[in-house]
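The complex appears here without one of its protein chains, the remainder shown in place.
Chain IDs A and B follow the sequence of writing; residue 1 opens each chain.
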């Protein structure tokens, strides 16, 4: 059993994780998983995820094994390839071997942007899940960031957003074309929660149709609603939460210059106080570029809950580790 | 309460830390801080500091969270800036978030040399202290290296240098313009100890007037004395300790070529045996360039206590962690 995508879990299971995470956040002691080992394998940068998983392991008294991309061999993920290029190791061996050293392996791997088709297949994470004999946790892949989604769902409860409350997930300007994992996971998380979800972005910056379709299904199943729009003013009306995030255009996935030109007119997609009603909360997964994605006034004001979101990563991930290694605790 | 600059502490508090560090060094068991977590955040290279803090945490049974600059997002420290450059994260968020994961956060950040004014403000360390909700330990900032200073003070006691003994802090040649944190902290530490302190350097390589003024005040308060001179021969007479260190010129802070030219005539500022009396001990914070800053003959001879200084980092930092997290122990 892996933890790959939050919305793969049935809703009662997600709720159980949120309840357990909240209890841990309130000081309930974590399980003692002292004979088990957690492997953290970062093929991309991290601050919150790395720090919070290290602390989660410590609180669970787990043994910790850490590797990062800068100090291991380059990894190949394609099947059947003749490895005479840069990559010195195939993920088949890396995953199989690490599975003999640890009891659960958490992996982060970002898109390479060499091919949209390839990135949509989530090759590194899929390969680790296929070739590793122990549970794999997705610490952000090309497609999903389920740990963030769980922490965010916990945060929505904490700040009193009603189950059917309105969340606007809005695109924001950014100098670089960023991955889709966070918007994908935020959209499906909010839809599964049964919220009134509005996806707001300028033309050309849609999310993948498969993700939209999944979010629509989740919303429908759980009593919520999904709207996709370019109309900022209507979208923001009566929002309980504005969740900002930048992402790249799927139409120019391998062409950063074309993406840059496409987004050039949308530099004003920076969340400023006038985007928010007095009751609206502001969310972002961090790291965030100040006065680019969101203004100082919003981030430093009472609307922002971004630090609370990040703080919730710790109990959320502790609950995930417990559920994989000591599942009876969650029942 | 932070541990930013050793000489900010009242003298009795420094003495208490030295006594506790010495006891720990003699095998006294460290406190059990097993429910607390230490975060180590290195934005610059480290060997001694990283290794000794890792061991200190282990001896204190602390949980350990480690991050380094190479595997996190680029950090912005300026207020009010539009973050459309390289930095993807503001220290405001990084500090606030890390403060939710750990109980004490130790940070290393070297000067960027883009602006002397900016570096004098110690922007990264100050920002962490301002925005982090838990105590911050300075593992070497633009201005100070208090962990080194505490270990060095402990070493002075161990090697029997009298309180009013003579320490010569001498500039040495080096191919690069190095930061001022160590000379600043060494000078103020020795002055606060009440020593006869001589600061020796060639023209153009003065320390900052604020540091000199603070050292003069500390010397005056504690019965010591401070002399600044370019005259090597007089300076070295009857020295109990010669502490060598290279540093860059404040007059050419952002211009490495001009600094290089200014130091070019001073290549003979390399400590050789003739600099030392039979009783003189040689100190350096390490890493040290052999036969550039100091000759093999000195470093491999009986005068050198550089390894002892480095070894003292472990009990010194263990005492610092205890004092921040379990202050009653120190009283």
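Brief remarks on what is shown
Quick note on the criterion: a residue touches a chain if its C-beta (ideal position, glycine included) is under 8 Å from a C-beta of that chain, and two chains touch if they have at least 3 such contacts.
Note that the structure is a prediction, hence the values are computed from the model and not measured.
From the options A:100, A:233 or A:264, the residue with contact to the chain not on display is A:100. Note that of A:1, A:88 or A:256, the residue touching the chain absent from this view is A:88. Across B:10, B:175 or B:203, the residue that sits in touch with the chain not pictured is B:175. Hidden from this view is one chain, which touches chain B at 42, 45-48, 50-52, 54-55, 58-59, 66, 68, 70, 175, 286-292, 296, 299-300, 306-307, 310-311, 314. Of the residues in chain A, those that touch the hidden partner chain are 37, 39, 63-67, 70-73, 76, 80-85, 87-90, 92-94, 96-98, 100-102.
Operating definition for what follows: only the chains that are shown with their structure count from here on.
Distance between chain A and chain B, defined via averaged C-alpha coordinates, is recorded as 40 Å.
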